[in-house]
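Omission of a single protein chain aside, the complex is shown with its protein chains in their original locations.
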Amino acid sequence: MQRITILIHCEDQKSIIATVTNYIASIEGNITYLDQHVDADENVFFMRLECEFNAKDWDLTSIKSHFETHLANPFNMNWEIYSQDQKPRMALFISKYDHCLYDILGRYSAGELNLEIPLIISNHEDLRSVAERFEIPFEYVPFTKEIKAQGEQQQLDLLAKYDIDFVVLARYMQIITPRIIAAYKNKIINIHHSFLPAFPGAKPYHSAFKRGVKIIGATSHYVTEELDEGPIIEQDITRVSHSHSIEDFIMKGRDLERMVLARAIKLHAERKTIVYNNKTVVFA
Amino acid sequence: MQRITILIHCEDQKSIIATVTNYIASIEGNITYLDQHVDADENVFFMRLECEFNAKDWDLTSIKSHFETHLANPFNMNWEIYSQDQKPRMALFISKYDHCLYDILGRYSAGELNLEIPLIISNHEDLRSVAERFEIPFEYVPFTKEIKAQGEQQQLDLLAKYDIDFVVLARYMQIITPRIIAAYKNKIINIHHSFLPAFPGAKPYHSAFKRGVKIIGATSHYVTEELDEGPIIEQDITRVSHSHSIEDFIMKGRDLERMVLARAIKLHAERKTIVYNNKTVVFA
Amino acid sequence: MQRITILIHCEDQKSIIATVTNYIASIEGNITYLDQHVDADENVFFMRLECEFNAKDWDLTSIKSHFETHLANPFNMNWEIYSQDQKPRMALFISKYDHCLYDILGRYSAGELNLEIPLIISNHEDLRSVAERFEIPFEYVPFTKEIKAQGEQQQLDLLAKYDIDFVVLARYMQIITPRIIAAYKNKIINIHHSFLPAFPGAKPYHSAFKRGVKIIGATSHYVTEELDEGPIIEQDITRVSHSHSIEDFIMKGRDLERMVLARAIKLHAERKTIVYNNKTVVFA
Partner (left out) sequence: MQRITILIHCEDQKSIIATVTNYIASIEGNITYLDQHVDADENVFFMRLECEFNAKDWDLTSIKSHFETHLANPFNMNWEIYSQDQKPRMALFISKYDHCLYDILGRYSAGELNLEIPLIISNHEDLRSVAERFEIPFEYVPFTKEIKAQGEQQQLDLLAKYDIDFVVLARYMQIITPRIIAAYKNKIINIHHSFLPAFPGAKPYHSAFKRGVKIIGATSHYVTEELDEGPIIEQDITRVSHSHSIEDFIMKGRDLERMVLARAIKLHAERKTIVYNNKTVVFA
């Protein structure tokens, strides 16, 4: 059996679901998951569908070709069809914080993530030993304002060389350049240590402490050119009180960062997200 | 426009979704919501679908008749089609606890519940004044072991007289008889003050306190003959600590009971639940 | 037995706890609760203590006098001693939203709130019938920019006439004037329908929807002259997804508003909050 995932979004029109499900029926496919969403304000239709069909009788390339001609084009769809056998290739960008790195590599080693990690890029040498401990290639790419163009090019070359599908910024402390953002549109995931839009920018735990909030949070989002303004994939929070110091906030926040980033990575890797209008549809 | 909700469950078979959505297309209907679920272990298919169509061109009675003949029977479906204009009629059974009662009547008065409350039945006179405050008919039906048959008959007569669709036990402290359970199968909702299956039966807060748990919960479920064993609709929990007394547990639990019961009522009234195999599918 | 609650904050100094607990010992009091907090950055000490003593042997007035002379003055304390028999008197300010009102009055009627509600003030007549249903005096005080001074005076007169200790804005849709804020410093509680500091000001659910957040929240805080900037008492959140419309956000938000405001009211009424530096210490 061949198992595939189909993601669609397009203008809402009558008969889309019927047309798509008829097509699956025509290749004797079995729908194992279907979820759809209509954004009534914007009149946009979204669908995620998983199905399995007999790989002996039907070929994925010709299915894609047929789908494009007879379904995607008539409905003017944005669409993707993924084979579930094909694991996405993820690059990690890191700096000096190691807690998200340990968490991701631990999950990866424990077999929880359905993806490959062929590359870690860092602007510091500090965490090379962690990468080595988990036997992941580690590339040191210095990055400062002065050598931005050079760093950017090195990053792009490495992403190309390792055939990277998407990038995760695991507390990477440099900006990502517009050129890279454009090259990996909706494919760069960041973790920000506040419940956005509260406390964007630097030192959110300090700001949260000063404001006296009773909950702190973390937010994972796709990176866009506007800092901390990209489409949100996942958020979570934890309670704090007057009895917690800034150090406590930071320590509790590390747990949030780990969890929220891990969930966002899984959602993206399992092709459960669609970006539209600077928001995400997450078929979880 | 006529808006309807369709609930289906049946053996999983190919082409069900295509067939149903083709039918909606054939009546020029617009699907505004579709969610489906396949229980792979049991090979059962579940679907909830909302659509709207032109009431001038298509008549609900003939749609139901057509649906039964050409869709439900061939696929051997369990199915329901509800007009969204038709509000379900809910009866409340109460005893002496008033917190869930106040919460439900407050929400009802504030226009949050898309249902009618034509009847409150109690085995005590204590809360008559609350019912009167909200102008809901209150019927006193004494109920003890000795007069069980008489109480049961009175309850059944009142439910029939007021044309009740479903029953909510808002901390009603008597058992519901098998005859009533059979007459309102999967239509009687109870709130139990623990996260079932922990602490079934009487005095769950006392048991939770004694056991030293760090979370307490509440569970709303459909009533079956096995006490506290029916299909769970909704659960929630709150944290407790050593610093909380049993009285604190009870007070915190009241908030849980209110919230969990209110959510279960909404889910049921909006036809978002399907019961199968002593479990619920909740299309929330 | 006389039961009292003592709240203290002052510069952190050695021996404060020993001195206070020695004093309680000297009146043969039994400490039933003691919690303290030191703000290490600001070097401020906070304490909340509950104790009981024999009312025949010791008189509250002389205890207060002794406390002031021999403890509060030497340590330069901000302090309060409350008899637990004395219920605080709360005024509700409302406009047209009724969900928080129903929730508070339901809890009040169910005996969950250890306070008196002798007064409801509204700038609209719409909810008079709800107040009457619960037999609470309702005063209509029109309030617009044009008649601000007059409205303010009427409000102050009513608060004085009914001997009000603290005010709760249960989705009251007008600003509170600086004069009233000054007169009831740290005694006016508001509910804002977002997790502050995200989405201050008007229409936070609309802003949250537009931003595509995955959690929405509510915040209860003491009112200061800076809109939505006062000391936060309590916050909570709930998860949302792409499948929720603005109307869903608003409906889910109502539950948050109810719960968060109810908790803040209880904390304040039970003298569990101390305000310092635009933050709260909450001894919960």
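Going by the order they are written in, the chains are A, B and C; count residues from 1 in each one.
In this text, a residue touches a chain if its C-beta (ideal position, glycine included) is under 8 Å from a C-beta of that chain, and two chains touch if they have at least 3 such contacts.
For clarity, every value in this text was computed on a predicted model and none was experimentally measured.
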Touching partners, among the displayed chains, of the absent chain: A, B, C
Omitted-chain contact residue, chosen from B:Ile81, B:Leu156 or B:Ile237: B:Ile237
Residue among C:Met1, C:Ala25, C:Ala55 or C:Ala284 touching the omitted chain: C:Ala25
Residue numbers in chain B that touch the chain omitted from display: 37, 39-40, 46, 195-199, 211-215, 217, 231-237, 241-243, 245, 277-282, 284
Touch list for chain C against the chain that is not drawn: 14-15, 17-18, 21-22, 24-25, 28, 30-36, 38, 40
Chain A residues touching the omitted chain (full complex): 98-99, 102-103, 105-107, 109-110, 112, 130, 133-134, 251, 254-255, 259, 262
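Methods note: only the chains that are shown with their structure count from here on.
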Chain whose Cα centroid lies at the greatest distance from that of chain C: A
Pair of chains with maximal C-beta contact number: A-C
Length of the line joining the C-alpha centres of chain A and chain B, rounded to whole Å: 37
Inter-chain centre distance, chain A versus chain C - centres from mean C-alpha coordinates, in Å: 42
